[in-house]
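Quick notes on the structure that follows.
Excluded from the complex is one protein chain; the other protein chains are retained at their positions.
And now, subunit A:
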Amino acid sequence: MKTNNSSLYYILFIAIFAILLPAGHLSGFLSINTISIWGRYFCFAIAALGIDLIWGYTGILSMCQAFFFCLGSYGIAMHLVLQKTALPDFMVWNKITTLPFFWQPFNSFSLTVILCMLIPAALAFLIGFVLFKSRIKGVYMAIITQALTLAMWLIFLRNETNLGGTNGLTDFKTLLGFDLANTQVKLALYFISFTVLCLAYMACHRITRSKFGKVLQAIRDSESRVSYTAYHTVNFKLAVFVVAALLAAVGGMLYLPQTGIITPGRMDVKASVEMVMWVALGGRGNLKGAVIGALLVNFLYSVCTSWFPDSWLFILGFLFVITVLYFDKGLIGLVTTLRARIGNLYLKTAQTTN
């Protein structure tokens, strides 16, 4: 029963995104921009998987996933900017003559990729180590990580940080010699994002199914019991926090070339809350829910902002309140309950006719 249910989701997912959407583009129904937009949503979904691991499974509400996402994006963006000019424009305007030392490694693509994952992972380790060692839990964890993201946002906004300030980094031309404006390249990026999302999903699926995943869920249920059962909970929380940060960073890395711009706005308070909402609306504690939530909320966002540009936040807020009040398990939970109800109804009618 359960496996049938899952495989239906998988078949639908692959049919829509690996066949239908690209076919729609090739036959001329969908513009390449639509494809690119969905490619971006996949990147959000990758980050959402991480949020589901840390929040949905382990019960730690981390509000700094948007920051890790941006670290990935900024890293790739720095590489792309350096591909174009030896000294970025905004530095010239700010009368800086030599490239700052922390920009230097981003000249090399391989080093960029390594740093894009290493920096978020190392930061997550550091933040997690301090917070988990001091036994910070629940709402305090959320507040501290949110404050941290806010602080980072303020730092990235400043011109002195040499990361483009409010305007962020934009106007990229090529990646590894490929023209980013090219339709074929955009389609390739779409498929790469899709593949990485699938791989990330499979990895997370394995993690949650393993005993390690069970320990995470046990920590969510009763952390003290896990400790008295001789598990070092701090290590487990730290591990999952680093994995979540890595997933966010990978999402950010793939997001950048498909969007063409990264600004600190991607990690402001609104953005970091929104990321958590994807998972809440989709269904936390369920990887499928996280992916569906990220894709659906972002799709709704693009629909709503073009139809009712000013009311998006109200719509999102309304959806969130409804979810919290009436379907705790999100969209996935709703579908499961409905299926069970219909199944029961069917059984009852079958019994009465008999």
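In this text, a contact is a pair of C-beta atoms (placed from the backbone, for glycine too) under 8 Å apart; a residue touches a chain by one contact, two chains touch by 3 or more; residues count from 1.
By our rule, contacts and distances are computed from a predicted model.
A.B. asks: Pick, from "Ferredoxin", "Nitrous oxidase accessory protein", "Urea transport system ATP-binding protein" or "Response regulator", the protein name that UniProt gives for the chain of this complex that is not shown.
C.D. replies: "Urea transport system ATP-binding protein"
A.B. asks: Identify the residue among A:Thr85, A:Gln104, A:Ser210 or A:Asn344 that touches the chain left out of the display.
C.D. replies: A:Ser210
A.B. asks: Could you tell me which of A:Asn33, A:Ser222, A:Ser311 or A:Thr349 touches the chain that is not displayed?
C.D. replies: Once the missing chain is taken into account, the touching residue is A:Ser222.
A.B. asks: May I ask you to list the residues on subunit A that touch the chain which is not drawn?
C.D. replies: Subunit A touches the chain not shown through residues 207, 210-212, 214-215, 217-218, 220-222, 224-233, 235-236, 239.
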